[in-house]
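Shown here: the complex without one of its protein chains, the others still in place.
Up next is chain A:
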Amino acid sequence: MKKHDVILIVVILVIAGGWFGYMQMSGNGDAGTVVVTVDGEVYGEYDLTKDQTVSIHDTNVLTIKDKTADMTEADCPDKLCVHQKAISRDGESIICLPNKVVVSVVSGQAREYDAVVK
């Protein structure tokens, strides 16, 4: 490994870390709604606080429970969306590429601060 290799790796790590931090900061809302889009078009919006099961075009089944949304069934072969963890925070999403289904959390209310130091 040369010096430049290490610099390259550190730079990429810093970018990834910064990005992750930004995502954590901006995605800190309370339980809101999940928006389901299929092929770029909005399929429906569902309240995260209500436990319910949503069937999306008979290809995917979304289960909302305990303020989290989880893809429980999909007819695609790889089932990557089913294996993804349940989502609950603003900005998080579950994506099923074969069926072009995107489930993302949109916080209902504006983001609140944990604390303000003066």
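Of note:
Just so we're on the same page, a residue touches a chain if its C-beta (ideal position, glycine included) is under 8 Å from a C-beta of that chain, and two chains touch if they have at least 3 such contacts; residues count from 1.
FYI, contacts and distances are computed from a predicted model.
UniProt records the chain missing from this view under the protein name "Heptaprenyl diphosphate synthase", selected from "Cell shape-determining protein MreC", "Aminomethyltransferase family protein", "Heptaprenyl diphosphate synthase" or "NADH-quinone oxidoreductase subunit L".
The chain not displayed touches chain A at residues 1-2, 4-5, 8-9, 12-13, 15-17, 19-20, 23, 27, 37, 39-40, 80, 83-84, 91-93, 95, 97-98, 100, 102, 104.
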